[in-house]
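Please read the structure below before turning to the comments.
Yeah, one chain of the complex is gone here, protein chain that is, but the others are all in their spots.
Up next, chain A:
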Amino acid sequence: MSENNRKTIASPVPGKVAEVKTKPGDQVKRGDLLLIVEAMKMYNRVLTPYDGVVREVAVSAGQKVNTSDPLVVIEV
């Protein structure tokens, strides 16, 4: 498997991971919900822009994240 096939979904906002909605091995389609990040008292839905298989979930619920921190790795 080439590294080019692996796409990292990064946090779009600084905040706290409220809920993780996926796990390694899950088959996902573009637009599927991966996780929810709370920022500025708002729940932000992080969707996958790719079809593929989730290979890694780098965060857990309750964890603080900054913009660009890796959240999920998807093999496309």
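By our rule, a contact is a pair of C-beta atoms (placed from the backbone, for glycine too) under 8 Å apart; a residue touches a chain by one contact, two chains touch by 3 or more; residues count from 1.
Here is the rule we use: contacts and distances are computed from a predicted model.
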Absent chain [UniProt protein name; select from "NADH-quinone oxidoreductase subunit H", "Glutaconyl-CoA decarboxylase subunit beta", "aminomethyltransferase" or "Oligopeptide transport system permease protein"]: "Glutaconyl-CoA decarboxylase subunit beta"
Interface with the unshown chain - residue positions in chain A: 12-14, 31, 39-42, 44-45, 47, 49, 67-68
